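Quick one: structure below, then a few questions.
Yeah, one chain of the complex is gone here, protein chain that is, but the others are all in their spots.
Chain lettering (A and B) follows the sequence in which the chains are written, and residue indices restart at 1 in each chain.
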Amino acid sequence: MASNLAKENFQNWIASWGKRHSSEISDFKETVYLIRKSPLTMVGLAVILILTIMAIFAPYIAPYDPVTMHLDNRLASPSRAHLLGTDELGRDILSRIIYGAGVALKIVLIVLAIDLPLGILLGLAAGYFGGWIDEIIMRTADIFMAFPRLILAMAIGTALGPSLRNTMIAIALTMWPVYARLARGETLSIKERTFIEAERALGTSNFRILVFNILPICISTLIVRATLDMGNIIRIAAGMSFLGLGAQPPTPDWGLMVSTGRNFLVNQWWVPTFPGFAILLAVFGFNLLGDGIRDISDPHLRRGRQ
Amino acid sequence: MAKEILLEIKDLRVNFYTYRGVVKALNGVNLKIYEGEFFGLVGETGCGKSVTASAVLNLVQNPGKIEEGEIFFKEKNLLKMNKEEIREKIRGKEITMIMQYPIAALNPVMNNGDQIAEALIANKNMNESEARKRTIKLLREVNIPEPEKIARQFPHQLSGGMAQRVMIAMMLSTEPSLLIADEPTTALDVSIQAQVLSLLKDLISKHKATVLLITHDLSVVAETCSRVGVMYAGDMVEVGTVDQIINNPQHPYTKGLIKAIPSDQSKELVEIRGSVPDLVNPPSGCRFHPRCDYAKPICKKEKPQVLQVEKDHMTACFLYEERHDKRSKEEYKGGANGRADSA
Partner (left out) sequence: MEELIQLKEIKKYFPWKKHKYVKAVDSVSLSINKRDIFGLVGESGSGKTTLGRMMVHLIDPTSGSIFYKGEEISRTKKIDKDLRRNMQIVFQDPYSSLHPRKKIKDIIGSGLRTHNLVKSEGELITKIEQFLNLVGMGEEHLYRYPHELSGGQRQRIAIARALILNPEFMVLDEPTSSLDVSVQAEILNLLMKLREEFNLTYIFITHDLYLARIITEKIAIMYLGKIMEYGDTESIFKNPLHPYTEALFSVIPKLDPQKRTEKIILKGEIPSPVDPPLGCRFHTRCAKKIGEICEKISPPLKEIEEKHFVSCHLYD
């Protein structure tokens, strides 16, 4: 009896939740429809899903431990026991690539976790308040943007000392101006729109206007940009690791694997090549996904977003 | 005196294939425009008047598709012509179009004179100096003061009214047989609107062109046009002379529209209850029935045929048919205030 009542309550709750969020639900359905219509986006999505699964379930999927050395089995060519061969310290390359996915994704997530909030905060402030706040923030951004990204990242990485953590900080520092600019641009155009004027007429405070009215619109542009940048982040991180500034051994970082495997390219081609492919596929996958998300977010394609 | 038919649209059906479903934008539209007349096509948003204009120029874009129908221009079916023929002979030459936002339709990086001259050189085989002279003449004809100065300026420097006059000059330069004007004065101030409409009327009679004026403003049509077609939700519901439509409207929608427009005669505004239907799932039978105070059961079941009210005056409504035709009384049961079950 009690369980029937609970069941009914639960069903009612689901029904009312559905009603209250029917717009989001149909929006989601439209997104799924558009994704399915674009095969390349599906490919990108698939690649990212595979990477995510590799990252999360590495201990269960990887056949071997990624760091234990087996010096008696160094540089073994691909075989049934080691599908992608072993490296110069006898470690299974396939397992290292699987664990490497986690490293790559960690870098992407942490860089974005720093840059998105930072960029939004600074960009919104600069765009909304203008004046000297705008000047200070934008000129600082200009300074950072004056340097080519990789060079700047290398400089910061070298100054801080080679480590994975410092690589992430370095990359984050080179990328925040982009998000700040984007957020500022959006804010400038949104703050003149009539619905913002309407909020002012209602008496809404500046804080509420920024956080509840301007921010929700900026966020989508920034997220689209972030997905487009994911491929870049991996590429730069791989480059830093390749140069020895990033992950340190024995971390299974793809860039590091290519770097240490360089010497064996001629006779044991599998050692640097497979990690290289991993980088290629990851960047490619993120780019496809990023493009797809950008196209899908295009307001002209959707019925109502403005 | 039998007038020549310049444009005849027969049973035009256009659909738009969108994510939400198929929008049945035009539901079998019929229209006749005679040579030399100023014809007004009136309707509100979504009635299909602009789609009709696009169809004439075969400019219906994806996801729209012309499903069936015929458009005869000077007795040739435009829908059967191949793309090159339409581009070379019809569009911009025999049939031209001016639109609501003229500044947006003009090339922003070319000065005004060059744009008109280019059209002349391409279509009338003039050389550059002839084209320039003719451009200045055309600008003068559309009452643009200091035409040489305006010719050197760019579209963004023009006011709405001036830009529209430049468009008119450009579109008349090829001496078209049919000029389609899609809401040409909607975005203009009243005093400027009056200027532009009066200019159009003068020019039309001078160049002996025919005009199809598309607008939502019945008063504008009343003042400039000789005949009117009223569209609703993809159907042509009534066609007649201006006098017939305004003084003897037959279709309930036409009557409703006249009562809803603030005019010199209105003391109040009368609403048309309900709202414009979603054309993905349009109402069955007569598309206006859910909003019609006189609707009968048959209005929900069948689409009304077009009937003649008097000479040159047609309407598609069972109400009219009932008064003048042979259907059995059962099908009309419900009385004057009875309503068909409506949504």
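One rule holds for everything that comes next: contacts are C-beta pairs under 8 Å (C-beta built on N, C-alpha and C of every residue); 3 or more make two chains touch, one makes a residue touch a chain.
Small disclaimer: the values here were computed from a predicted structure and weren't measured.
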item	value
Where the missing chain makes contact, among the chains that are shown	A, B
Option from B:L78, B:L200, B:I272 or B:L319 whose C-beta touches the chain left out	B:I272
Residue of B:A222, B:V237, B:L279 or B:M314 touching the missing chain in the full complex	B:A222
Chain not shown: contacting residue from B:N111, B:T174 or B:Q195	B:Q195
Options A:T31, A:N73, A:T158 or A:T204, residue touching the unrepresented chain	A:T204
Footprint left on chain B by the chain that the document does not show	44-45, 145, 159, 161-162, 189-195, 197-198, 216-220, 222-224, 243, 246, 256-258, 260-272, 275-276
Absent-chain interface as seen on chain A, which is shown	19-23, 193-195, 197-205, 208, 212-213, 216-217, 303-306
